[in-house]
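Here the complex is missing one protein chain, while the rest keep their positions.
So, subunit A:
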């Protein structure tokens, strides 16, 4: 079930077509995800943060789930410490992404700092869809850089003019995010085992959503992969 077929007729250039395609996808993810920054900026200022605080979260924290969790607690009248803890729970999965991505990305120098900073759902997901190391790296950097650029740009727009801009949900951007994650998952669903893992993880996440604090359902779902990976291999692959 591969969605992209390499166009071998144009293999003359120095950049392989797969890499070019994945870079374009990274730009698209950057725009779609970045637009949601309007929602973050607007909610952040409505929750009582000033524009600078909203922008420090977008530029330095730079992980949407944690940022929304942080302003959710502040907006709900919770303590600053509670907000930081809620953000930290959502951020745990970024540590998992580092484990997954480590073999594909540079280990030293300023780029090793940048790779950590750009490690988010979108960059990890696009990298995971790469068919070789070059595509994985291209996917990670393209999604990471473009999401960073547009997320910060639109966070600022939302923080400065949130009350004048339409709700991104009205444009279906929340559904776009779900569709983007599904489209990134799709090429991986080649084996029955992979489908079973994805479906089981989705169920675990939904079943635990009402009972666990935000951020933990996705980690609970990650345990599905850990259990399948650690269990002794059966005869069939």
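Descriptive notes on the structure:
Just so it is clear, contacts are C-beta pairs under 8 Å (C-beta built on N, C-alpha and C of every residue); 3 or more make two chains touch, one makes a residue touch a chain; residues count from 1.
Please note the rule applied: contacts and distances are computed from a predicted model.
One chain of this complex is left out of the view, and of "Thiol reductant ABC exporter subunit CydD", "Putative tricarboxylic transport membrane protein", "Branched-chain amino acid transporter AzlD" or "5-methyltetrahydrofolate--homocysteine methyltransferase", the protein name its UniProt record gives is "Branched-chain amino acid transporter AzlD".
Touch with the chain omitted from the figure is made, among A:38, A:74 or A:138, by A:74.
The set of subunit A residues touching the chain not shown comprises 3-4, 25, 28, 32, 48-49, 53, 56-57, 60-63, 66, 70, 72, 74, 79-81, 83-84, 87-88, 91-103, 105, 107, 112-113, 115-117, 119, 121, 124-125, 128, 169-186, 188-189, 194, 197-206, 209-214, 217-218, 221-226, 228-230.
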